[in-house]
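All remarks here apply to the structure that follows.
Here the complex is missing one protein chain, while the rest keep their positions.
Which chain is which? They are A, B and C, in the order written, and residues in each are numbered from 1.
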Amino acid sequence: MNILERIVENINYLGGAALFLIGLHTVVTHTNLIKKIIGINIMGTGVFLFFIAIGNIEGGTPPIWLEGMENPIFVNPVPSALILTGIVVSVSVTVYLLSLVIRIFQTYGTIDQKELAEIMEQEVPHD
Amino acid sequence: MKKILIRIVFIILFFILAGGIFTMPTSPDISAPSYNDTVRHYIDNAVEETGATNVVAAVVADYRAFDTLGETVVLFTAIVAVGSVLRVPLKKDEVEIHHE
Amino acid sequence: MISQLPIINLVALLLMAIMVPFIKKISFRATLWLGGILLIGVLVSSVFIFIHVANVGDIIYHFGDYESFLGIEFKVDPFASLFTLFVGTLAFIIYVYSSGDKTEGIESPEFSRYYVLYFLMLFAMFGILYSNDLFNTYVFIEIISLTSCAIISIKRKKEPYPAAFRYVLLNEIGSLSFLFGIAMLYMISGHLNIDLLANTIQSGWTTLPINIIFAIVFMTVGLSLKAAIFPFHIWLPDAHASAPSTSSAILSAVVVKIYILVLIKLILKVFGVELFASLGMDTVLLIFGGAGMIMGSIFAMTQKDLKRMLGYSSVSQIGYIVVGLALMSDLGLRSAFFHIISHGLTKAALFLSVGIVIYLKKSRSVKGFEGLGFQIPIAMTVFGIAAFSMIGIPLTSGFIAKWNLGIAVESASQYIFLGVIVISSLLNAMYYLPILFAAFLKDNPEHQEKVSIEKIPAAMLLPIVVLGLSILLIGIYPNLLMQLIDLVIARL
Partner (left out) sequence: MNDTIVKSITRLVIPFVQVYGIFIILNGHVSPGGGFSGGALLGTSLILYTLVFGAIKAKHKFSHKASEIAESGGILIFVTVGLIAIFVGMPFLTNLAAGFPAGSAGAILSAGMIPIIMIGIGIKVASTMITLFHKLIEEVIQ
C-alpha cells in the first residue's frame, strides 16, 4: 500500500524518467531516422516534464497577481520560464534534423540507417 | 535476443532512476528545497521591481532575459542552419535557375 | 567601463552575425574585412580584459542589475579570460585562412551563411566561458551544437549529411542529459548560479546525496558525448572528416575543447574535487582517458583517408587531456590546460595544411603525398612541425605537454600511465612519420613540375605559418604560457 501511495505521489517524476528512457530506447534501437527524431522529442518531453514537476505546488495558483489576492500560494515560476526556453530549442533541433533527413533521402534514396550504412560502404573509395 | 537484452537494460535503468526518485525531496508543497528565497523574492517583489503582474513573464523577460536572448539566437541559428542544408535543388540543370 | 567589455564583445559578435546577410548585398569583400576587423577588436579587448582580471581581480557582471541569486551572472576570472583569448586567437587565424580557401565544397552563395554560423558559434563559445549560470550554459551549449553541425552540413556533397545527422543526434542526447542533471540540481537547491549551487551541494551532500550522484553521472555522460571522450567518440571521425577544412579545424581545435572546459568548470566549481573523487568518477575518467589514448591511435593507423586519421588522432589527444584532468591534482590540471592550448594550435595547423593539400590535389588519400614536400614546401614544413608536436619530439609544444603530463602522472604514482604515454607516442609516430617520409624523401615522377607558391593564396599560407611558428615558440619557451596557466590555477 505504501509503495502505491508513493508511486501516485511521484507520478510526474516517474513519468518524466520513463519518457526519457523510452525516448533513449527509441533512438538506440530503431533504424528509421524519422523514428530516431521522434525518440529525441520523447526524451526532451521527459526532461521537460521532470523539470516542470519540480515547480508544482499542490493547491497552488498560477503565478499571476490579480486584483483582490491576499497571500496566495503560487507555484514556482522558474521551471516554467526555463522550460519555455527548452521547448523552443527542441523545436529548432527537430527542424534541423528533419531537413537533414530530407537531404539524406534525396541523395541516398533511403531513410533506414542500415541501408544507409551499406550504401556508404559501397561508395567509400571516393578518390 | 539482442533486443530483449537492451530492453532489460533499460528496465533496470528505470528501476534505478525510480528508486532514486523515491528518495528525492519531491513533496509538492512550499517546504520543497527548490521553493527557496529566490522564488519567494520573485513572487513578492516582481510587481514592484519589474512592473509585470505575470511573474513568469517577469522571469522570462526581465530577471533571466539573457537566457531568452540566447534562445531567440537559437531560433535564428535554426533558420540559417536549415537554409544552409535546403538551399538550392540538387539537380544540376535546376541550379542555375534558383541561384540568388 | 572595463566591466562592460565582455558583454560588448558578445553583442558585437552577435550583431555581426545578424548583419552579415545585409552587408553581403553591398559587397562580400566588405563583409570579410569588417568581420576581420571586428575579430581583431574582440581579440584586443580580450587582452585588455585578461590584463585587468590578472592585475585587479575578477569581473562580476550582473545582468539587469539584479543580485546573483536573482538574475544571470557573468564571472570573468583568469580561467575564462585566458581561454576566451585562446578561442579568439584560433578563431581569427582560421577566419583569415577561410577567406582564402574557396574550394572544399562550399559554394559562393553559401559563404555568407557560413560566416553567420561562424560568428554565432564564437558568440556562444565566449558566452559559455564567461557565464556563471548553469541554465545559461545549457542555452549556449545548444547554440554551439546547432552551429557546429550546420558548418559540417553546409558542404555540398553527399557524405556530410549522415555524419551531421549522427552528430546532431548524439549532441542532442548529450544536451538533454545535461539538462536532466540541471533538473536534479535545481530540485535540491533552487539555484542556478554556479557559486550558490556549489554552497548548497557542499551542505546537501550529507542529506540528499542521490540527486547529486545522478547529476554528476548525467552531466559527465552528456558532456563526454559532446567532447568525444573515448567510448563516446563514434561520431567524431565522420563528422570532422566530411566537414570543409576550415570547419574541421575549428571543430577539432576549439569546439571539442569547450565541452572539456565546461566539464572542468563543473568538476572544480560546482561539485568540488573531493566529492567527484569520492564517487570514483576520477578513476572512470582515468580509465576512459587511457583507453582513448591507445585506441584512438590504433584506429588512426588503419585509416586511408587523411582527415579521418586526424579525427582519430584527436580522440587520442583528448585522452591525454582527460587523463590530466582525472588526476585531480594541480600538476595534472596544469598539463591538461597546457595540452588543450597546445593541441588546439597543433590540430589547427594539421587540418589547415591538409586543407592546402586538398586545395591543390582535390584528394584526401594518405597515399598521395609522394614528393609533396617539394611542391608546397611551406605547407608541408608546417605539417611536419605539427606532426612532430603530435608525436612529442622536443622543441615542439607537444613535447612539453607530454612531459608535463608525465610529471603529473609520476607524482600521482600512476606509473602504468607513463607506459601508456610512451606507447601512444610511438603509435602516433607510426602513422605520422610515413606521411612525412613520403612527402620529403620520395620523389614522385608524376608531379615533376613544381607548383610555385603564388598559386596558393597568401591568406591561406600566412595563418599556417603563424601556427607553425607559435608551436615552435611555445615548445622552446614554454614558460611564456606556463606563467599564465599557473595564474589561472592559482585563482581557480
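Operating definition for what follows: a residue touches a chain if its C-beta (ideal position, glycine included) is under 8 Å from a C-beta of that chain, and two chains touch if they have at least 3 such contacts.
Just so we're clear, the structure is a prediction, and the values are computed from it rather than from any experiment.
K.L.:
Return the single residue from C:I18, C:L360 or C:L472 that touches the missing chain.
P.N.:
Considering the complete complex, C:I18 is the one touching the chain left out.
K.L.:
Among A:I22, A:I38, A:I64 or A:I111, choose the residue that contacts the chain missing from this document, as touch is defined above.
P.N.:
Counting the whole complex, the residue in contact with the absent chain is A:I64.
K.L.:
Can you list where subunit A touches the absent chain?
P.N.:
Subunit A touches the missing chain through residues 62, 64-65, 67, 84, 87-88, 95, 98-99, 102.
K.L.:
Which subunit B residues touch the hidden chain?
P.N.:
47, 49-54, 56-58, 60-62, 65-66, 68-69, 72-73, 75-76, 78-79, 82-83, 86, 89, 94
K.L.:
Using the document's contact rule, name the residues of subunit C that touch the chain not shown here.
P.N.:
Contact residues on subunit C toward the absent chain are 4, 7-8, 11, 14-15, 18-19, 21-22, 61-65.
Heads up, the rule we're going with is that only the chains that are shown with their structure count from here on.
K.L.:
Taking each chain's centre as the mean of its C-alpha atoms, which one ends up farthest from the centre of subunit B?
P.N.:
Centre of mass proxy via C-alpha means gives C as farthest from subunit B.
K.L.:
What's the distance between the Cα centroids of subunit B and subunit C, rounded to whole Å?
P.N.:
25
K.L.:
So, what's the distance in Å between the C-alpha centres of subunit B and subunit A?
P.N.:
9
K.L.:
Taking each residue of subunit C in turn, which ones touch at least two of the other chains?
P.N.:
If we look for residues of subunit C contacting two or more partner chains, we find 135, 139, 142, 146, 149-150, 153, 161, 186-187, 190.
K.L.:
Residue numbers in subunit B touching 2 or more other chains?
P.N.:
In subunit B, the residues touching two or more other chains are 17, 24, 26, 32, 34-35, 38-39, 42, 64, 67, 70-71, 74, 77-78, 81, 85.
K.L.:
Can you tell me which positions in subunit B touch subunit A when the two form their complex?
P.N.:
3, 6-7, 10, 13-14, 17-18, 21-22, 24, 26-30, 32, 34-35, 38-39, 42-43, 46-47, 53-56, 58-60, 64, 67-68, 70-71, 74-75, 77-78, 81-82, 85-86, 90
K.L.:
Given the complex with subunit B, which residues does subunit A contribute to the contact?
P.N.:
For subunit A paired with subunit B, touching residues are 6, 9-10, 13-14, 17-18, 20-21, 24-25, 28-29, 53-58, 62-66, 73-74, 76-78, 80-82, 84-85, 88-89, 91-93, 95-96, 99-100, 102-103, 106-107.
K.L.:
Could you list, by residue number, the parts of subunit B that touch subunit C in their complex?
P.N.:
Of all residues in subunit B, those touching subunit C are 17, 20, 23-26, 32-39, 41-42, 62-67, 70-71, 73-74, 76-78, 80-81, 83-85, 87-88, 99-100.
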